[in-house]
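Questions regarding the structure given below will be posed in turn.
What you see is the complex with one protein chain gone and the rest in place.
Labels A, B and C are assigned to the chains in the order they are written; within every chain, residues are numbered from 1.
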Amino acid sequence: MRDQDTNFQAESPALEAWRMFRRNIPALIGVAMLSLIILATLYGSFFYGGDPFDIVWAPQEPPGMTPEFPLGTDYLGRDLVAGLLTGGGPTLAVGAAAAAITMGIGISMGALAGYYGGWVDNLLMRVTEFFQVLPALLFAMVLVTLFSPSLFTIAMAIGLVSWPQTARLTRAEFLKIKQLEYVTAARAIGARNKRIIWKVILPNALPPLIVSATLTVGVAILFEAGLSFLGLGDPNVMSWGLMIGSNREYILDAWWPVTFPGLAIFFTVFSVSLIGDGLNDAFNPKLRER
Amino acid sequence: MNSLLEIEDLRVTFNTRYGEVTALDSVSLHVKEGETLGVVGESGCGKSITALSVMGLIPTPPGRIAEGAIRLNGEDLTQASEKRMQALRGGEMAMIFQEPMTSLNPVFTVGDQIAEAIMLHQKVDAAQARRDAVALLDRVGIPSPDVRAGDFPHQLSGGMRQRVMIAMAVSCRPKVLIADEPTTALDVTVQAQIFDLLNEIQREFGSAIILITHDMGAISEMADRVAVMYAGRVIEEARADDVLDYPQHPYARGLISCIPALGKDAGGAGDMLAEIPGVVPPLHKLGAGCAFADRCAHQAPRCAVDKPLLAAHGHHPVACHGVEEGWL
Amino acid sequence: MNCMSRLMGAAAGAALSVAFSVAALPVFADGGTLVLGSTQTPRHLNGAVQSGIATAVPSTQIFASLLRYDESWQPQPYLAKSWEMAEDGLSLTLQLVDNATFHDGAPVTSADVAFSIETIKENHPFKTMFAPVSEIETPDPHTVIIHLSKPHPALLLALSPALAPVLPKHLFDDGQDMKSHPLNSLPVGSGPFMVEEFTAGEAIVLKRNPNFFLEGRPKLDEIIIKIVPDTSSLLIAMENGEADIFPFMQGSQNIRRLQKAENLDVTSEGYAAVGPINWLAFNTQSPKLSDVRVRQAIAYAVDRDFITKALHRGVSAQQRGPIIESSPYFDDSIPAYDVDLDKANALMAEAGFGDGMALTIDYIPGPNEQQLNLAEYMKSQLKKIGIDITVRAAPDFPTWAGRVGGHDFEMSMDIVFNWGDPVIGVHRSYLSDNIRKGVIWSNTQQYASDKVDALLDAAAVELDEDKRRALYGEFQQIVAGDLPVYWINALPYHTSYDKRLQNAPTGIWGTMHPMDQVSWGE
Partner (left out) sequence: MNTSFLLRRLGYGLLLMLGVVVLNFLLIRLAPGDPALVIAGEMGGATQEMLDSIREEYGLNKPVAVQLLLYIGNVLQGDLGESFFFNQPVSSLIAQRVLPTILLVITAQVLSIVIGVVLGVLAARKPNGVMSAFVSVFATIGYAVPVFWTGIMLVILFASIFPIFPVEGMQSVKLRDASGLVKALDILHHLVLPAFTLAVIYLAQYARLSRASMLEVLGSDYIRTARAKGASPRSVLFKHALRNAALPILTVAGLQFGNLISGALLVETVFNWPGMGRLAFESILRRDYPTIMGVLFFASGMVVVANILTDMSYRLADPRLRGKG
């Protein structure tokens, strides 16, 4: 049980968490995998040149047949390796941006609701529940259709439909923390509400929010893939979802153009959730001991 | 009269990330029919582990009984099958837990929970078990028991819940009743009522009671004999009056001096710590010497290297070099 | 896939479900059910007020029409047992059969025919079909005289089942808007099959019309049109015998895949009248494309041969002009624009775009192999003549139609059907008076040429076949020079059907024709 004092020394729990995290082998595997994926998507195209939209070879060349195109080509004869390397960037960017939007809206709503309580809480929670009632993917599809698909609208749409859970989590944390002594103490020395919310309570509510943010990135990537699969992706930007969506029609003849981006998405989300689990364990050592 | 329950040289170990640690070492205790044995000590001294060992409820793994025997009516429980233990638990021996708030299942009515205990050990139908449960609730002093039987635990006060626990524990007239800090979570007035109830039950059923507590006041009120435990060992054992009046071990002396004057608040852990400096050492850090040595005001060089054994010196058995050698 | 695994699969399947083994039972001879798989969803079933193949397939089973066509483009009696065009070409007199009734028992009369043609003239998007019709005379219940304001050689083809269904006046003529008439979803006609059930977007169940006026027809008890939007699933359904016929199939992979299936036949017959052309449309009013040299440069850069052979795997045929190459009106002496990058670059430089230019290209979402893939190909290929292409995706058909119909585009891939006679399906794309903003498949290129207007107007009323062909020949030469669109290929429409099927629908209208002679063989 951490006692009240440690909350004032922010490094101590963070260091403790880091120590726990460092010992968590699956989480470290996750970090390694994700770093590899990010590095590959950031720098891969420097070593492996070529526009992923270029038609470079016969369509649907199976993997392993031609040395220049180790993973084969898609239905147009575009290089899958180039597509995977370039397509990761937008996919990860949409995932991260959507997660950032989700966290931004969710934390703001949850913090205000949890801190002020009363009618503010009531109102914001009704809004939250309202958004939870709308089936997320359907709502996102409608939004993307209305505002035409681009990386920006897709990230916005995903963020707009995903924030309620974050809001609830933030609110719960705020409700818990605002009763603690050091918050009262801060209030007693005359800190303003704004300061108490952002500088006193939020830093202490961060651990579960960080875990949630990590997992949200994974969900957002899956979300983007789902939208692309339905043909609602941005067609001018190569992304893993677009690769799956545009090759899906030919799946019976060529499994590889769908399978490789599918695996790429899987490994990304898998590594992200390993990290999320690791963080969760690190922040809640009690749970881990069980 | 022979002992009903006999614990002999019990050693219990736990696998932890620090390796295997010994939670109980060379613990020997016995209790006779109709007798109340008090087991006292600070948190972590091994009282509860002892009780759970008797009930066969040590979480295995990581825990295990490494050595020794626990004999109930001569039957060694450490060798008994799980099936046999199930039959004994709640039947021949029963246990009352510390936290009445959390020890009852929140999703079943108290009547059902008592009736379940009855049906597990007696060949009666549900209706009969239900009637018996109501009778038991009445017996433990719950008003309008037939209505209360339909209540869920959250609808009862703490004292009521502990009465329910007691009713459940005594439902099958156990020969051995283990009460693990049965009153810690309760108000002082309620505490007294619960002790009265336990005494009545003992008189009526002739059960042996093992009362586990850190509250010397409770010991003085209830116990016939007392075993003082520290860091997994019994360090002093005797008739209650003897221990209370002439504590030998420095730790026991510390404990006794915590007993509040009559009419004052019953001693809590906080008071005790004020009297005995330091805390119980973690089990994995126990050295070769006396576990109490670091906190002992009378520590001698030998205490750090040589573990004292429980042996009769003077009044009654005690494990202390100082007492043994007479310089204390 | 090897035989063994397929066998094992089949065995496991049979063991798994009673239902499966029942489904696998073969059906023989007269009667029986035909399951037609379609990837297209009809809005409703009334072809009188809705164009397109999705509606035409069920509509031609439900409604009879005045004439039907054989494999060699010759009109045959249907509801009309005889017909006669006046010498001056200004009236057509038709005699109706006596025994035709609607599914509700009411007789088919000349009043129904007149009502239907007026309805179509009023509501059908193909305005040219009956535009010259000035009056319809019904001297007796079985005689119809169609009066024309000018000669209209395309009239006979326009009386095909796919274009001119005969509606029951007594049910439809109740003052409601025909386009949204509730009966459109569960119509009553006089055709070989009656609607039993229409689940929007799911299935259309058609039952045999026992009182069909043609003796001994139809052969089948039931046609079920099953809508399966996902082509892969439909292919699997065909291979597994869950569906029996799959018309309008166009993906090269799909065609090649079903060609390999032992239980299926695959044919490209049955689409002569449709005349589906896949083309690259230019917005001739956009500043960059108003110069014909730029359009010609693009034409010289695009390699039809590569497209049909490599991208379409040889299943589609090249298309050089506005009239489908299989039509008797096609003129094969028009310029072909064989690929010539030097010439293309020279033309670009001549037009003042030697340093390159940027263009956008749109495409119809859906038939990717014909549309998106070619747009992507353009992006890759036109880079070679300094054109930087941005592919503009439309998330859905209406968005695309809104852009192209609203003239908000530079280039677009497009698919336009000839619909039998050039008057119906060709004129609309080139006549300057058909530049109608907001209407898709009008002259969205905004191409205007007095010469072409005059030629087409003349061809529309020319009754002499040879002269008509000559007029169309000249028209083709001019537009092939002006290039308001660059024609690429004919859609590789194929029909796949169960080998046991007799008289499979392979006429000029394919499945958009009454399937009253189709039956299951022994």
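Methods note: a contact is a pair of C-beta atoms (placed from the backbone, for glycine too) under 8 Å apart; a residue touches a chain by one contact, two chains touch by 3 or more.
Everything numeric in this text was worked out from a predicted model, so none of it was measured.
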Inset, instruction - Would you mind listing the shown chains in contact with the chain that isn't displayed? - result: A, B, C
Legend entry - Option touching the unshown chain, where C:S91, C:S233 or C:T267 are the choices: C:S233
Legend entry - Absent-chain contact - pick from A:M156, A:L202 or A:I244: A:I244
Inset, instruction - Touching the absent chain in the whole complex: find that residue among A:A17, A:I37, A:L92 or A:M141. - result: A:M141
Legend entry - Interface residues of subunit A (partner: the chain not displayed): 129-130, 132-139, 141-142, 145-148, 218, 222, 225-226, 229-232, 244, 248, 251-252, 255, 258-259, 262, 265-267, 269-270, 272-274, 277, 287, 290
Inset, instruction - Since one chain isn't shown, list which residues of subunit B touch it in the complete complex. - result: 55, 57, 82, 86-91, 94-95, 97, 99, 102-109, 116-117, 120-121, 152, 154, 165, 168-169
Inset, instruction - Can you list, in ascending order, the subunit C residues touching the missing chain? - result: 1, 5-6, 8-10, 12-13, 16-20, 22-23, 33, 35, 41, 43-44, 50-51, 124-125, 177, 179-182, 184-185, 199-203, 205, 224, 226, 228-230, 232-234, 236-237, 239-240, 242-243, 365-366, 395-399, 401-402, 405, 438-440
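As a convention for this text, only the chains that are shown with their structure count from here on.
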Legend entry - Most distant chain from subunit B by Cα centroid: C
Inset, instruction - Going by the contact definition up top, give me the pair of chains with the most C-beta pairs touching. - result: A-C
Legend entry - Distance-to-centre winner among chains (Cα means, whole assembly as reference): A
Inset, instruction - Round to the nearest whole Å and give the separation of the Cα centres of subunit A and subunit C. - result: 46
Inset, instruction - Express in whole angstrom the distance between the two chain centres, defined as the mean CA positions of subunit B and subunit C. - result: 90
Inset, instruction - Note the residues in subunit A that touch 2 or more other chains, in rising order. - result: none
Legend entry - Residue ranges of subunit A in contact with subunit C within the complex: 53-55, 58-59, 75-77, 144-145, 148-149, 231-232, 234-236, 246, 248-253
Legend entry - Touch list for subunit C against partner subunit A, complex: 231-232, 235-236, 251, 253, 257, 310-311, 365, 368-369, 372-373, 376-377, 379-380, 390-391, 393, 395-396, 399
